[in-house]
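Just one protein chain is left out here, and the rest sit where they should.
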Amino acid sequence: MNKQLKKRYAADLRFRIYGMSAVAMSLLFLLLLFVSIIGKGYTAFQQTALLLDVYIDSETIDPEGTRDRAVLSSADFGAVIKQAMQKIFPEVSDRRDKRALYRLVSSGAEFKLRDQVLAHPEQIGKTLPIWVPADGDVDMLMKGSIARDASETDRPLKDKQIAWIDHLISEGRLKKQWNTTFFSAGDSRDPELAGIGGALAGSLLTLFVTLLLSFPIGVAAAVYLERFAPRNRWTDLIEVNINNLAAVPSIVFGLLGLAVFINLFGLPRSAPIVGGLVLSLMTLPTIIIAGRASLKSVPPSIYEAALAIGASQMQAVMHHVLPMAMPGIMTGTIIGMARALGETAPLLMIGMVAFIVDIPGGIFDSSTVLPVQIFLWADSPERGFMERTAAAIMVLLLFLIVMNATAVILRKRFEGHR
Amino acid sequence: MKKEEHIMGKIEPAIPFPNSRFVHQQTLKRGRAIRSDQIAGQEIQETVGEIRLDDPRLSCRDVSVFYGDKQALRGINLDIGRHEVFAMIGPSGCGKSTFLRCFNRMNDTISNCRVTGTIMMDGRDINHNETDPVSLRVRVGMVFQKPNPFPKSIWENVAFGPRIHHLAKTKEGLHEIVVKSLQQAGLWDEVKDRLHQAGLGLSGGQQQRLCIARTIAIHPEVILMDEPCSALDPIATGKIEELINTLRKDYTICIVTHSMQQASRISDRTAYFHLGNLVEVGETKKIFINPLHPLTEDYITGRLG
Amino acid sequence: MKIIKLLVLVLTVSSFAIGAVPAQAARDHISIVGSSTVYPFATVVVERFGKTTSFKTPKVESTGSGGGFKLFCAGVGVGHPDITNASRRIKKSEYEKCQKNGVREIVEVKIGYDGIAIANSKKAAKFSLELRDLFLALAKNVPDPKGGEQLIENPYKTWKEVNPKLPNQKIEVLGPPPTSGTRDAFAELALEGGCKTFKWIAAMKKKDKKAYKRLCHTIREDGAYIEAGENDNLIVQKLQANSNALGVFGFSFLDQNLDKVQGSSIKGVKPRFESIADGSYPISRPLYFYVKKAHINVIPGMKEYLSEFTSEKAWGDEGYLADRGLIPMPKMERRKFLSDVKGLKALKM
Partner (left out) sequence: MTGTERDKLCPLLFIMQITLIIFSILLALSVAAYFFGCRRAVAIAQGNIRNLHSLPEHYGFYAAIWCGLPALLVLGLWTVFETPIMTHLVVSELPRTFQELEPGRLNLVINDIKNMANGIIVSEETDPNLLAAADRYRSLQSMGQAALAVVVLTLALGCGSVALYLIRAKQRARNRVETIVKGLLFVCSCIAILATIGIVLSVVFESIRFFKLVPVSDFLFGLKWSPQTAIRVDQVGGSGAFGAVPLFVGTLLISLIAMVVSVPVGLMSAIYLSEYASRSFRAVAKPLLEILAGIPTVVYGFFAAIMVAPFIRDTGSRFGFDVASESALAAGLVMGIMIIPFVSSLSDDVINAVPQSLRDGSYALGATQSETIQRVVIPAALPGIVSGILLAVSRAVGETMIVVMAAGLSANLTLNPFETVTTVTVQIVTLLTGDQEFDSAKTLAAFALGLLLFTVTLILNVIALYIVRKYREEYE
C-alpha cells in the first residue's frame, strides 16, 4: 500500500513538474523573443554621424547670387559635400578612389546641408561645421556589424575605406549619436535615412479610423443584443455571425477590403481609410463580445432597481448599466485596438505595401503602417535594415505592451470595484 | 475568483499540515489535552453532556478552525464511537460542516484554512505530518450536500476510487466491487441496465446514492455526510435514510443535517453546535426529549435557528 | 452637463475627421508599378525627386514587369499607373493591348543595363557554367541524352549529370516567377542561348517558331526550379541560408551582397560591372521604363521626374544609380534617349 502511495505521489509530482515546465517554457519563449529582438535592434537607436567643415561655396550653389529659394533648393549641394570630404583627404586623387571616398557620406547629407542653408542663407560663403549622416555601411562598421578582419572581398567596405574611416575616427569626426531620423523620417532606400515616422503616422491614422467606426458601433450593437434584442431567429443569426466573424482569418478581411472598398466603392489603394475600414470590421466582433460580457456582468438588481423607480428600459440601460459596464468595454476595445495595430495580412491585400516616402497627412493619403513597414524592411538586403526592422518591432511592441497593460490595469480596477 | 481559493489549496505530501506539529507540541506541553476554556479571550461555554466514549473511533481534543483571521470553531472536544450514526445539528454557520471536513482533512483544499488541536482516529493523529491525507481519505469517505457525480458513466463513477487505489487486480474484480457497492447503496436494481450511461442522467436521489456507492466502493471506515438530503425531495430523502440505516452496521457515519427530524430518526448520538461552539452532546433521544442546555432547548423547540 | 461635454467631444472628433478628408479625390502624385529589378533604382530616383522638388514623392509598387505592363496598359486615367518599370522591352502583344485600351502614346526610356547573375552562397563551391548547362538543367524538356533528335522530360537531378565538370550537387535554382522580366530575360538569353547550341533545335526555329520557343523557354516544374517570388532580396537571403541552391537575380543584387553570395561565371566570364558594360557577360539585358504620354501634363511632376531620372547625376557614368549597381549606357545612347524624353517621342511598333 505504502509503496503504491509513493508511486502515486511521484506521479503527482511529475505532473506538477510538467505543468511548471510548460509555463517555464512559454515564458522562456517570450524571453528568447524579446532578448533576440532587443539584441538585434537596440543599436538602431544610435546612428553614426560625420563632422564635416563645409565651405558653402556661393559659386557652386548660387552662382548668380540671387539667394532665390528655388535656385538654392535645387542647387548641387552634393558637390559642396564632396569638396568638404576632399579637404579632409587631399591625397585622394584617383577617380575610383574619390568615388569610394564619397560613398562614406550618406546621400542624405546634401539634403541636410540644403535645409540648413535654406534656413540660414546668410551662411553662404562661410565654412560651416556640420554633422551629417554617415553611410549605412560606415554605420554598420562602427557598430561592429561588419567584421574588420574579414577578407576585403567579403565585406562591402574596402581596405582603403576602412583606413579613411579610422582616420576620421582619430580626428573625432565620426561619432555615434541618438538617432532622431529613425523616429521622424519616412521610408528610404538608404538604411541610414529610413525611419518609422511615416509608418507610425499611417498606423495612427488607420487606428483613428478604426476606433472612430468600431467603438460606437460595437457598443451600440452590444447594448442592443444584450438588452433590447428580442429572442428570435434574426438575433440568433446576428449572434452566430458575430462569433464567427471573430474567428475568420484576418486575410479574408483583406480580400473583402480589396473587393468591396477598393474595387466596388473606388476608394484609393494604400490609404488609411481603407485600412481602417477593414480593421474596424475585424475589431468589431471583439468589442461586441467584450461589451456583451461586460454588460452581462452588471448585476441585474441594478437594472431592476432603476426600472422599479420608474425609469424606462432605455434610461435604465443608458444611465446605470452602461456606465457600470464601461470599464469592461474599454478593456475589450483597447485589446481590439492593439490587435488592429499589429495586423499586417489584410493590409497587404489592399496595397499598403508600397514604397512611400512622404509622411501621410490624412486618411486618403498613401501610407503604410508599422507592421507592414516591418515586413518590408525584413525583406531588405542592406544590413542596416536588419537592425532597423528589429528596432521598429521594439517600438511596435512598446505600443502594444502599453495598450495591453492599460487593459489589464483597467480590468483589475474594474474587478476590484465589484 | 472565490473558487480559486479552493483550487489553490494544496496537498503537500511532505509537510501535510504546516501547523499541526506546532499545535501538537503545544498541547502536549500544556499537559492536558481535554479542554481549554479560554481561547482568544472569548468566553466559552462548557460542553454539556457526555463527550467521552470508551474506545472511540474518532476523538477530537481542543479542535479549532480558522479561516484567515476568523475563527470558525472554538476548542471542540468530542468522541465518536464505532458503528454509530452521529448527527450534528445547529443553525447555519455554526461550524458543523467545517468540523465534519476536519475528519478527512478536506479543509486542506481551502488555502487560508487552519486547523489546530488534535483529532485522533483509532489512536493516531490525523493531522500529524506523517499521516497522509490521501490514505486518510480512503479510510474516511465523504458524501456532499449536492450530489456531485463525475461526468462519466455510472460504472466509471463507482470504479473511480477502487481504480486509483488499485483495489482490484482485474477488470472483473473491479466490476465485482462496483456491483457490490451499488447493491449496498441500494441502487443496483435501478441502474443495472444502464451502467454505462452518464451518472449525471440519474435523478437527484439516485445521484446521491451513486455518490454513496462511490464512497463505499473504497471500503472506508468512516463516512462523513454533509447534509446529504438537503437537495432532495422527501421520497429520495427517505431512501437515503433507509440506506444509512443499513450502512450503520459496517461503518461509522457522521452526518450533518439541518433537519432535526432526520437526526432524531437515524442517529444514535447527536451534537448541537452553536456559533463555533459545541454546546451539547448526548444520545439522540436524550437530546431531543430532554436537552440540558438552554440553547439546545431553544433550538429544538424552534425558538432559535 | 455631461451631454454638453459629449457633444463637444463629438464635435471635435468629427471635425478632425472631416478635416482629414480632401474635398475631392484628385491624384497629385505619380504612381509607378513594374519590375522588381528596376524597383531599387526607381525608388532611389523617387526619393531624390521627392526631396529636391516641391512635388509629392511618387508611390512605387513592385509588381514584376509583366504585371506592371498589365496594370499600365489597362487604360488611361487617374486610376491607372503613370509609369511602369520593365526589365525587358515591351512586347508587341503588350503594346497592342495598350493600344486597344486607349493607351496610345507611350514613351520608352531605356535607363541602363543589368546583368542576370546566377549566384550561390559564399560557403558553397563556385560554379562555372555554360549556357548549355543552364538549358539542360532547367528546361522542361531536353534532348534525349542518349542522342537522337527526340525530346524527353528533363531527367537531370544533379549538376554533375548535366556536365561532369560541375559539382555533384542537387539542381536547386531559386528564381523569379513568370510575371517577372528577369525570368523572361533569363529564358530568352540563357535558356534559348543554351538551346540554340543543339543544331537541330536551332534549325527548328525557321520551321516552327512556336514549337522552338516553347521548347527553349519553358522552365521545368518538377521542383528543381523554385519560384521564389518577385522579391530578389528574398532570394539572396534564402541563398545565404541554403548553400545547395543557386539563385537567379539582377546583378545589382549581387553587387549589393558580395559578402554573402558569389556570382557564377558564365562562358568563363565573371559577372562584373565592367564585363556587363562591355557586353562580354552573356546574360545581360537593358532596363526600361515606359511613360503614358497622356498623363504627362495631367499628373503633377511627371516631366520633372523624367528629367531627374535622365539627368547625368542619376544615370550618368558616375551617377547615383551606378552606385546602386545600374550599368550605365554609353554616352551616345544616353543622349539619344534624353532627346527622346525631351521630345516625348512616342513608341512605334
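Letters are used for the chains, namely A, B and C, taken in the order the chains are written, and counting of residues starts over at 1 for each.
As a convention for this text, contacts are C-beta pairs under 8 Å (C-beta built on N, C-alpha and C of every residue); 3 or more make two chains touch, one makes a residue touch a chain.
Quantities reported herein were computed from a predicted structural model and do not represent experimental measurements.
**Student:** Check the whole complex and report which displayed chains the hidden chain contacts.
**Tutor:** Output: missing chain touches A, B, C.
**Student:** Tell me which residue among C:221, C:278 or C:317 touches the hidden chain in the full complex.
**Tutor:** C:221
**Student:** Out of A:16, A:148 or A:167, point to the residue that touches the absent chain in the complete complex.
**Tutor:** Within the whole complex, the residue contacting the unshown chain is A:16.
**Student:** Given the contact definition stated above, which residue among A:255, A:307 or A:326 touches the chain not shown here?
**Tutor:** Once the missing chain is taken into account, the touching residue is A:255.
**Student:** Hey, which of C:63, C:262 or C:275 is the one touching the hidden chain?
**Tutor:** Touches the omitted chain: C:63.
**Student:** Can you list, in ascending order, the chain A residues touching the missing chain?
**Tutor:** Considering the whole complex, chain A reaches the absent chain at 8-9, 11-12, 14-16, 18-23, 25-27, 29-30, 33, 36-37, 40, 216-218, 220-221, 223-225, 228-229, 237-238, 240-245, 247-253, 255-256, 258-260, 263, 281, 284-285, 288, 312-314, 335, 338-339, 341-345, 348-349, 351, 353, 371-372, 374-375, 378, 386, 389-390, 393, 396-397, 400-401, 404, 408.
**Student:** If the missing chain were put back, which residues of chain C would it touch?
**Tutor:** 3-4, 7, 10-11, 14-15, 18-19, 21-28, 54, 63-64, 66-67, 69-71, 74-80, 91-94, 97, 101-102, 177-179, 184, 187, 213-214, 217-219, 221, 223, 226-230, 237-238, 241-242, 294-300, 302
**Student:** May I ask you to list the residues on chain B that touch the chain which is not drawn?
**Tutor:** 3-4, 6-8, 10-11, 104, 106, 109, 134-138, 141-144, 146, 148-152, 160-161, 164-165, 200, 211, 214-215, 218, 224
We take it that only the chains that are shown with their structure count from here on.
**Student:** How would one label the connectivity among the chains shown: line, ring, star, complete, or other?
**Tutor:** Graph shape, chains as nodes and touching pairs as edges: a line.
**Student:** Of all the chains shown, whose C-alpha centre falls nearest the centre of every protein C-alpha atom combined?
**Tutor:** A
**Student:** Please compute the C-alpha centroid of chain A, do the same for chain B, then give the distance between them in whole Å.
**Tutor:** 62
**Student:** Between chain B and chain C, what is the separation of their C-alpha centroids in Å?
**Tutor:** 83
**Student:** Which positions of chain C touch chain A when the two form their complex?
**Tutor:** 13, 17, 20-22, 25, 29, 39-40, 43-44, 46-48, 50-53, 56-57, 59-62, 79, 122, 231, 233-234, 236-237, 253, 256-259, 313, 318, 320, 323
**Student:** Using the touch rule from the top, collect the residues of chain A that touch chain B in their complex.
**Tutor:** Touching chain B: residues 1, 4-5, 8-9, 12 of chain A.
**Student:** Looking at the complex, which residues from chain A come into contact with chain C?
**Tutor:** It is residues 73-74, 76, 78, 95, 99, 103, 107, 111, 150, 153-156, 188-189, 205, 212, 266, 268, 270, 351, 353-358, 361-364, 366, 379-382 of chain A that touch chain C.
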